[in-house]
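Selected chains only, in their assembly positions.
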Amino acid sequence: FRNGLFVETEDKAFSFKLGGRMQIDGGFASSADTMSRSNVGFRRAQIWLEGKAYKDWYYRFQYDFTNAGVTGIRDAYIGYRAKLLPEEISKQPVTFQIGNFFEPFSMETTSSTSNITFLERALPTVLAPSRHTGAAVTIGDKLWSVKTGIFSTSPQDTAVSPPAGESQYWDAAVRATYAPIQEEDKLLHLGSSFRYHRPNNTTAATDGAFLRPGAGTEREEADILGGSGTWTRVSTAQDLSCGATAASLNTSVTGLAGLYYPFARRSSCLKYAYSYGFEAAAAYGPFSVQGEYIATRYERDATSAFLYSNGGGSSLQFSGYYVQGSWFLTGESRAAVYGSYDKNFFTPGTFGPIQIKDPVNKGGWGAWELAARYSELNLNNGGLIPGSLVYPSLLTGTPATALQKALSSTATLGGRQDNLTIGLNWYPVNGFRLQANWTKALTLVAPSDRPYLNGEHPSLFLARANVFW
Amino acid sequence: FRNGLFVETEDKAFSFKLGGRMQIDGGFASSADTMSRSNVGFRRAQIWLEGKAYKDWYYRFQYDFTNAGVTGIRDAYIGYRAKLLPEEISKQPVTFQIGNFFEPFSMETTSSTSNITFLERALPTVLAPSRHTGAAVTIGDKLWSVKTGIFSTSPQDTAVSPPAGESQYWDAAVRATYAPIQEEDKLLHLGSSFRYHRPNNTTAATDGAFLRPGAGTEREEADILGGSGTWTRVSTAQDLSCGATAASLNTSVTGLAGLYYPFARRSSCLKYAYSYGFEAAAAYGPFSVQGEYIATRYERDATSAFLYSNGGGSSLQFSGYYVQGSWFLTGESRAAVYGSYDKNFFTPGTFGPIQIKDPVNKGGWGAWELAARYSELNLNNGGLIPGSLVYPSLLTGTPATALQKALSSTATLGGRQDNLTIGLNWYPVNGFRLQANWTKALTLVAPSDRPYLNGEHPSLFLARANVFW
């Protein structure tokens, strides 16, 4: 018996766990565009069921009640492990996984929100893929791991079903980790990720968060205070695949009801996109540092993009990075909870829950952690289409709008933001955590359609009561 | 301890189970109207809690997370069993049940989707009722069972609450089964069902799937690929009870706000409807066959239907059937898992999960099953209103539309479809199943409003990873 509900047969061939997590947030922000001044609410309210059967078979189903219907499904997969590799490569079984789970990309993204240091993930993780439905295979050993898979849509996509006659988009992703130093109080972790995204004509528009970077529903260093929760975004949050425009054209062509015309579908502006990232983490006693760099490159068809009045050039690159440090005042070490492949075979190379040295229930003070993070996301990109081509089609708007759009068309000026976050965490007993974060936007280069944000240095304070079992 | 979570007191008076099911689908279809080319996604993601208390009291609550809010409620009932019948009639207690559950009708419909042979139920099950809220009583013994009940709306109806001043519709249903041969490897099962449906004025419109056959949200031999998921339907999916039309009339009559007029409500076009079905199943060793015939008859008021421009005649009959065969290459028998009333008193006369002879965890190959099904649904019906009466009211549309509608008014030409499905199932261990289905529409007589579908022979391929615990 453990915290929560966990049962296991004596031979450990079967086990079952009913877990859950509640995150109750409250805070306030200094004024900035869509940000509100104060609010309280639930950030997450999840339960999950997971189990092991016949020693080698696994399943996990996780649901977040702050979403409605199918969009609340988080992890939902089946796993199977088999000893396939020769001993000289790995002593560990190979792990197969099918269902909905995080694509293998980035340490911060694939870590559980119960175990990340701050309230929200760092800014550059908007460029990383979220959970998707697909299949993956993972190999590795104590020191290293490689997880790769192919994926398609997810229950959280805005539109799960592609239009008639079309195929769903697909991704291929891989993440490799290597941790040469893994001791009780020392850790060195290195990793790298790559993801290829193939939009299939118009359907890719359903993956909104990826095709409109900074306009998605994910909240990174943002919070429950804001509507969209983001301060940077590609100007007017245009869909880089021209997806929405193309869909409406189809409708007008096939408007004559009852008759069947072949669909006159336009190809997507976006030929393909790929992302890559590098990560490193180290711990020495109670001190730890962690950092990542993530970049995404969109290869577009410039002619199509121009015809559909969807500016932004033929080849865009967005990127971001973060560096963070943490100090456990009470002596705990993140090195001790590093999950190498032999311990955490579904998401190797991430951190698990801290082992509190002196919890409150034994008369201690729990664990106290001080942390700071510097985080940047850069959505500015030099334009590749000559400005003269774009101006005319925009002159139908008001002069001010046309000028503004023209600027953003020749160069996708989605803005740049640099944030500093200071955090204080208290872990009284296992499963409970109280967190406070203060974030200041040190640099805020506004997106081209919201120039009034230039010069703002908004800040926000957020506190969270977190319980998981 | 079993797969998943199951606890029981030593005297077996109390028990509790937390179960769940995930079905992850992927596949592609050849082009046909609203069908898409490819997709992946979740077909079902359910959890359920069920329990026994004081030996005779039962409850079960099942929720499907692929639906939002109240529409995700599936089984949700309370049961009670008491020894009321004399021994010469039955040695088994009588079962009372109140809540939301499948009306007793059809073997295929009332079987769990974990235990049906193919990915989707056969075509004629669109004519069978789904889960509804009501009360039922079941009697039976090892050889026979009779389940009957009265029902009304369900959480899955599109509108649960009837309009002011109206009553909810109601159903009465009964299913009787008889299985004279029940051995370890031999089975003969016979059954018959009947359902009476009484729409109460306009409110019956909420039971969309029944009043617009083929246009409902149930997916039968269809899949996650399509929007509506159906290839046949009553033309333009008209509501046979004229419900929607009548509702809008009421609004205009009572338009003067703040004053209270008696509602000038029109009676429904549909006087009543009834369905009946016959079923048979047999198994001999690893071989099994199963078949059903289902028909529904709608008795309408022809004058009302004409006045509301809702064509289709005064008396309609739709029907369908399927025949399927299955062969366990690895020797398992469906006869061994037949649930007679003494074993399965809530849904007697259905099959349970296969008992795998040589599962993978014991070094075997699991169970392998080959299956084929031929399935027909016929929504064509000869018209009973003279065509001359209907033509004028339709001439306001374009000539093409009027002609088309006229045809469908004099004869409800909802189309006819005959499908052949080939399936391969692999059961590696209990609780896991991998399935692949290939379906070809051998005959596709299109509904009258979509004549361009005539001559199409669409096919689809679907694979599923299924886990339940």
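Think of it as A and B in the order they're written, each chain with its own count starting at 1.
Everything below uses one rule, namely that contacts are C-beta pairs under 8 Å (C-beta built on N, C-alpha and C of every residue); 3 or more make two chains touch, one makes a residue touch a chain.
Please read all numbers here as calculations on a predicted model, not as lab measurements.
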Identical protein chains in the complete assembly, only 2 of which are shown: 3
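The rule is simple: only the chains that are shown with their structure count from here on.
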Copies chain A and chain B - rotation angle from C-alpha fit, nearest 5 degrees: 120
Inter-chain centre distance, chain A versus chain B - centres from mean C-alpha coordinates, in Å: 39
List of chain A residues in touch with chain B within their complex: 5, 7, 9, 13-14, 16, 18, 49, 51, 53-57, 59, 61, 63, 68-70, 72-73, 76-78, 98-100, 133-134, 152-153, 155, 160-168, 257-260
Chain B residues within the chain A interface of the complex: 1, 3-5, 18, 20, 22, 24, 26, 28, 31, 33-42, 45, 47, 65-69, 72, 224-227, 359-361, 400-401, 404, 428-432, 449-450, 452, 465, 467, 469
